[in-house]
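Okay, structure first, notes after.
Here's a slice of the assembly, chains where they normally sit.
Note that the chains take the letters A, B and C in the order they are written out, and that residue 1 is the start of every chain.
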């Protein structure tokens, strides 16, 4: 088993040296869901501007959250994101849930998995915040990396469950 | 059904006016889990300083993340947290998972649910980041509010599943 | 003429001492406009979700910007905002312009004029950013304080021009 790259041979946390890595295009896709009561889902999906749109706000918060990744995650490298998209839709599998999907890209020396996962997490938290006045029992679940491309370690695609 | 407090009568997003609310002590507890392969769990739990300690780093990141809540969540009020604790332990129910528990407190005009949930999410993301060199398939799940106290809307305690 | 409170008797910049001031409710309202070509205005006002909504994004950015005021303005006190609203509408006076109006409130020792003005400025900048693909000649103008209430120096209301 490979050891943890964020921890040095002396056991100290470190921002691992990526200086010798090539600048390549890197992408990552992550998803997550927010499970909620049926009435909450209806409220969220009724996206007319008159009543306000929690989904659009959460998508925007996810994009902005991706830009904060290296502030939040102690050993993440700061990197110049070249693209972030976040979309939220009714989940096709879970009964009463919204699915958040985020894609992050950069041209750089290190991957953007954490940026995609952070975008998903912040979008999920924002959905919770926007809807909690009507439903405090919502649950954020299945936040996971779906695929990544680029970099020396090669591509990754999550095996279907 | 109550409508969403973060959205005004004209459908606009707003940071809702809490100026007339009393300053009371408020607490919130949230939890979440990170599911991982058995070998990953063993690595995380082997907390000797020689090999580095992803759990201690994630606990600290969760505390620091709580302080960023109003930066990340668009309509959250900034508030002076009086206490944040985050603890990560092997989960008692899931087979191979770490459970993150965060407690946030303030004396203020608005609740700290989002601070507790943000602490949990950032701690989970940090666990992912620390351990992803050995396991990219980890899943963050069951991020939810367990209880809150204080404030006009009264106490909340999640019903057992 | 009173001298500048942000500068001490020795000429040094300072965050002026407000410790002896009472905590009172304070509000401020500020406005500003973004002048643009007629076609740009039509695009901005056509707020259907299919084509995206620059106005809703700018309103949200203004609220979030208000929370960054003490980060941006060197001698501003950090303070716990209790409410921020930002609304953007077609301006009633200028021919082709959107008007941004922001209201900020706190219960504290110092006023929220800068928070309201920062909300307006960030909303105007975001409108520019959202619309600049079609119109780089837009102009941000008339960013000003309309009224403030609370605090020892008393209320202020801008004289009509």
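Keep this in mind: contacts are C-beta pairs under 8 Å (C-beta built on N, C-alpha and C of every residue); 3 or more make two chains touch, one makes a residue touch a chain.
These figures come from a predicted structure and were not determined experimentally.
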Legend entry - Given 3 placed chains, full-complex copy number: 6
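Convention: only the chains that are shown with their structure count from here on.
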Inset, instruction - Report, in whole Å, the distance between the mean C-alpha point of chain B and the mean C-alpha point of chain C. - result: 31
Inset, instruction - Could you please state the distance in Å, as a whole number, between where the Cα atoms of chain A are centred and where those of chain B are centred? - result: 16
Legend entry - chain A: positions in contact with at least two other chains: 49, 53, 57, 60, 64
Legend entry - Of chain B, residues touching chain A in the complex: 1-8, 10-13, 32, 39, 43, 48-54, 57, 60-61, 64-65, 68, 71-76, 113-114, 117-118, 121-122, 124-126, 128-134, 136-145, 148, 156, 158-159
Inset, instruction - Please give the residue numbers of chain A that touch chain C in the complex, ascending. - result: 47, 49, 53, 56-57, 60, 64
Inset, instruction - Using the touch rule from the top, collect the residues of chain B that touch chain C in their complex. - result: 8, 10, 12-19, 70-71, 74-75, 77-80, 108-109
